[in-house]
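To keep things clear, I will list the structure first and then write my remarks on it.
Complex shown without one protein chain; remaining protein chains in place.
Note that the chains take the letters A, B and C in the order they are written out, and that residue 1 is the start of every chain.
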Amino acid sequence: MAQHACDLTFLSRSDGSALYSIGLTAALASVNGPGDVKVSNRLYNRSHVEVCYSPSTGHPMIRERALESIIMRTVEKAILVHLHPRTAINISIQEMQSDGLALSVSVNAACLALLDAGIQMKTTFAAITCCITPFGTILIDPTEAEIQESVAEATFVFDGSGEAKVLTALQDGHLSYEDFKRCLQQCQEASKDVFAFYRGTIEKKYQNEIES
Amino acid sequence: MADITLSESEKRYIVDGVKLGLRVDGRERLDYQHMEIETGLVSTANGSARLRHGCTDVLVTVKMEMEPPPTHQPKDGLINFFVNCSANAAPEFEGRGGEDLATSLSAMLDGLYASPMSLDRSRLCVVPGKYVKVLYVDVEILECGGSLFDTVSLGVKAALYATRMPKIYITGEDGGEMEFMVSENPQEVDRVDVSNAPILITHLRITENLTIVDPSPEEECCGPVQVVVGVNPKGLITATQQFGAGTFAPQTLADSFKSASALGVKIHQQLMQRLQQEENVPNRKIRGFW
Amino acid sequence: MKEVPLSTCERTSLVSSIHAGLRYDHRKFMEVRDITLNFGKDFGSCSATLGETRVLAQVTCEVVEPRPSRPNEGKLSIAVHLSPMAAPHLEPGRTNDIVDELQQILDRNIKESRCLDLESLCIQAEESVWQLRLDVTVLNHAGNLGDACNLASVAALRHFHRPDVTVEADGRVTVHTLEERQPIPTFMRKVPVCLTYAFFMEGEHCITVMDPTEQEERVMCGRLVVGLNPHGEITSLLFPGRMMMEKETLLSCIRKAFTKAKSVAETVQQAVEDDLTQRKTVSVKPRGYEVKNLRSDTDYNRWLIDQRVDKRKLMIEENVMPMEEEMQDPFEANVQQPEDSEDSDVNPPATSSKTPLGPSSHKKKKKESVMANGSEEEGDEEEEEVKSKLTAEDLL
């Protein structure tokens, strides 16, 4: 497993922000809200969640829009949106550098930024990417080069309930059912470490705040 | 179009006046307002015309470019219309505010000039399938005070009349690539044949069987519906479009077509006469915005 | 979301403290905030911070056809992006006044000044040239975006290396990957620097402040953005009015900008060179924007406090009454002799802004939430926490 690292309250102007890196992939997420919302987006019974993903080069295109919608669907399941009706929660994610794990880094950054902003959530969530080599070995947190050589790549987002239920699953490439199950299991295992890391990060943040 | 608010009694006054055959500015029902026209005032364009008509001011510029033709019409040149309603004309046009009006104007012009009967586009061809002349006609609305369609179409015709394109000679061929020479002699020019170019005449319906032409913005407030008719110099109707929320009785519509056709021939003659007159003035000084 | 309003009290307090010679962040009038530059794992990616303002610049390249009017020159395009991340009131994907202005400043300073040798980007005249694309993204808007964007862009362009190419006899162009052949650096003749002055009116008297923060930008009367290079050339000037100024005041600002520009340019050059030599010597791949390499705004603020505490401790040791010193200093420097205020800068930004020195020495001690080897630095951390505890009490 690659090294996960995170820095909370990274940006001064956002309500919550987190810089998250897994190996050489890094993303910055910022959360603003719950705040005022345009009339066209106003929902009477829940808050409107918008996700804005910016690539490091160029304007957002189809790939970025697809990532946005994946992250949006995941995040909406976790946030207690009905607590703040007629508001908006804005999540902006900036790709800093990419080495194959753009999606899982963005999801994890979004989760920690939401925690940093103090947005009420049903559960935390963590994304794990794995790939399976032609020899059948499963690599957790692969690099770009490893993904290129693999036969299949899968990303799972788990909730932090302890059972690690799957919130989102994505998979590319050819995979037998058995292999898929192995991938899921291994990712599920790995997610426990990530949640432990989340806990450590947040504990440290509040420890600091209480002490200083 | 313009943000003019009239009270009920003001509207009544205008409508009743028209019924008696009197318009607020003293015109007859089928009279046009005074028109000022000047061509060739933008030196960076191939052709240009400014038309001031009542409170409406339009500047039309024509620019010629050489481009490869579309594959389905390799022998025809192209003519493209772009209308820009600048915020100078009315503050509502700021930003994207004027886009709706601009699109309907340019669509109408596109339709008007699409037929080979109006403009022979094959004469804009340089090398079939390789290069054709593309005329970019840009219409700038500088002030907007009623009967915009009529003014714009007259302006376009005048600008096309005044367009001078340098003659292009094909000097040779080099490995499939054509070589051109663009004449630099200001006397050697190609012109656009506008003898069949149509114009637009707007009829505003005041009541049933009663229409007026060239309405002022105040009059436009009194009649919700107008019909724009394209007329060519021979009096043939080339395009029609109805604007606004309201209805025309078939008889009224037929009457307006008839009067538009008759009026169109007259206005075509007057316009061409004016343009030829202007052209024949030796060493004409450009007045521009004076 | 709506912009956070600035209350009348905040406004008057800010303005009157500036009239009294004080700034909210304890800077002197002619002091620039701390500059840090970090580079990504690939060439041509730079994250610059100017105080809390943070900008990411990324250079990419591709082979394109040249413009017919300039057949032997490469192309350079610049795009500025602002998302709600920079400030909550900015809407994504929509242009606004800030973007338009930043674009103009960058175009003039970098493109129109021709500081980049575009002819060296030509592969084959009239056939193919390199097009460099510079994407500048504002991550945190804490004032003075012009300077920060310019800084990040220049550093990214200087840092950028394009892949080597060979042209076959039949005119085909082969682009070699970075592993196959050594990449080629871009050649930047002059380093453009951008400096911003904010003006505050106190009756007839005009107070000039450098590098305004976002709050200061909201209350200032007017500003002057000077784009220049250390060779004495002005690449852009932007004084967009909003106030009346004497010509002499403006020109003296521009003249003074040159000393500052030199130190800023040196900082940029030094930072880029340091990173490039490190890349050459160290066999390990560069880690880029890893969490431990970037300093968050929280850490920056803590570092500022630490610095002030250290300074104060030093003063106490030297038996100087700290309060008096602090109160007198700005008055002497800025009110009585406003012309010389710059010279009285005790520590020019070059020293504090050299990436390896100030911030990163602290960074070593900084608590890292690193999962795998987080426990190694426990000892350091405790020390650090005690320190931060001290500082907070000290300040109360």
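Some notes on this structure:
By our rule, a residue touches a chain if its C-beta (ideal position, glycine included) is under 8 Å from a C-beta of that chain, and two chains touch if they have at least 3 such contacts.
Quick note on the criterion: contacts and distances are computed from a predicted model.
Only one of "U6 snRNA-associated Sm-like protein LSm2", "Putative exosome complex component RRP41", "LSM complex subunit LSM4" or "DNA replication complex GINS protein PSF3" fits the UniProt record of the hidden chain, and that name is "Putative exosome complex component RRP41".
Although it is left out of the displayed model, the omitted chain contacts the following shown chains in the full complex: B, C. For the chain left out of this panel, the touching residue among C:D100, C:E180 or C:D310 is C:D100. Screening B:V18, B:L51 or B:A90 against the full complex identifies B:A90 as the residue touching the chain left out. Counting over the whole complex, subunit C has residues 2, 95, 97, 99-101, 103-104, 108, 112-114, 222, 224, 228, 232-247, 250-251, 254-255, 258 touching the chain that is not drawn. Touch with the hidden chain on the side of subunit B covers residues 2, 42-45, 48, 55, 57, 59, 61-63, 65, 82, 84, 86-91, 94-95, 136, 138, 140, 142-145, 288-290.
By our rule, only the chains that are shown with their structure count from here on.
Chain contact topology: the protein chains form a pattern that is neither a line, a ring, a star nor a complete graph. A comparison of C-alpha centroids places C closest to the centre of the full protein.
Between the Cα centres of subunit A and subunit C there is a gap of 29 Å. One inter-chain figure worth recording: subunit A and subunit B are separated by 58 Å, centre to centre, where each centre is the mean of the chain's CA atoms.
Interface residues of subunit A, counted against subunit C in their complex, comprise 3-15, 17, 19-21, 24, 26, 28, 30, 32-33, 35-37, 52, 54, 56-60, 88, 90, 92, 94, 96-97, 99, 193, 197, 200-201, 204, 208, 211-212. For subunit C in complex with subunit A, the residues that touch the partner chain are 1-2, 40-42, 45, 47, 52, 54, 56, 58, 60, 79, 81, 83-88, 92-93, 133, 135, 137, 139-142, 214, 285, 287-292, 294, 296-299, 301, 367-374, 385, 388-389, 391-392.
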